[in-house]
Each structure stands twice: as C-alpha cells, then as structure tokens.
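As structure tokens, the structure follows; a few thoughts come after it.
A protein chain is absent from this complex, but the other protein chains hold their places.
Showing subunit A:
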Amino acid sequence: MAKLPSGLKGLLDCVLTLPLVLPPTVVGFFLLKLLGPKGPVGQLITAWWDTKLTMTWQASILAVTIVTFPLMYRTVRGAFESFDKNLLYAGKTLGRSNAWVFWRVLMPGCRQGLMAGTVLAFARGLGEYGATSMVSGYTPGRTATISTTVYQLWREGNDALAYQWVGVNLLISFAVLLAINLLERREKTVKWPAGSPEV
C-alpha cells in the first residue's frame, strides 16, 4: 500500500477507516443494502449457492470484522510507519528475501502494535451491537451474540439469566486482557531502537 500514489492512498485510507467513524447502525444499513436478498451481493449469493447471507451467524462475523477492522488497521499502520526502515534495508542488502524481512524483522518489531490493535479490536468486537443486530437479527441458538442476548433478556425482564451472560462476558474480557498483559510483560525484554537518523 505504501507504494500507491498519494491520492489513491488517501482515498483507500478513508474507506478503510470509515466504519470507525460511522454509527454502527449506518454500517449495518449499508451491509443490509449490499448483502440483503435484494442487494447486489445478496442476489449473487442467492444465484450461486441458493442461500442468503443475512440473518445468519456468518453475517454477524462479517459485520463485526468490518466494524473492528479500522482499529486494527490504524494501530498496525502506525506501528509500520514508525518502524526503523534501516532495519528493512539492512535485511535486503544482506541478500534476504522481502518475505524474510517482513516476517523475521518487521512483524516481530511491530508486535506491540499488533497486540494493541488486537486488544482494541477485541474490545470493540465484544461490545458490537448495532451492525450485528441489523444484519443477523436475534435468533437464540443461531445468531444471538452476548450483547444482543443481554439486551433481549433485559427486555423480557429475565434479569437472572441476563446476569449469567454478563458474567460470561466479564470472564472472557478478563481472560483476554490478562493474557495480553502477560505477553506484554515478556515482550519488554526486547527493546527496539526508536526512530531512524537522517535519510
């Protein structure tokens, strides 16, 4: 992407970040218009596989992916941009392939950014309600997510069961954040030089 002309890069950047700024319901609305039985993609899916994508669990995964993607994209891009380019050049002049330089030098060096992106995206994904409820609705056992279930149970006045789901949610969040913290602590043993000198 870095090699694209700046105009195109700016446009792509905007499109990729847009779901972060748009209200989730608007994202859900667009997805419905695109994937719904009457939408262009929805019609193709019906024509090829004789099925529909909306109101399925696959649709909620897609919606969550789209809503959380900008967080991952922005953080990782920031990490890539602040990475010391000389390390990449060094790998290349030593005769190492571009793939080697990417996987062995750039990715380990950007691990902090990748993890930060994962945490943010996870947090956002776990709390996602608007877009998923629009594209996949609420079918218990099929498309219900924790957040839609809690909402539904509260509406029905079933507080006891709602509390149970809230507990499950808290447990998952704690476990993931704890794991990330442990990883980060280990990570601190490797220090990366900040910034590169004059180009």
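As a working rule, contacts are C-beta pairs under 8 Å (C-beta built on N, C-alpha and C of every residue); 3 or more make two chains touch, one makes a residue touch a chain; residues count from 1.
Everything that follows uses one rule, which is that contacts and distances are computed from a predicted model.
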{"item": "Hidden subunit of the complex - UniProt protein name among \"Membrane protein\", \"Insulinase family protein\", \"ATP-binding cassette domain-containing protein\" or \"Branched-chain amino acid transporter\"", "value": "\"ATP-binding cassette domain-containing protein\""}
{"item": "Candidates A:V105, A:A121 or A:L153 - the one touching the absent chain", "value": "A:V105"}
{"item": "Contacting the left-out chain in the complete assembly, out of A:G91, A:G113 or A:G130", "value": "A:G91"}
{"item": "Those residues of subunit A which, in the complete complex, touch the missing chain", "value": "84, 86-87, 89-97, 104-105, 108-109, 190-193, 196-199"}
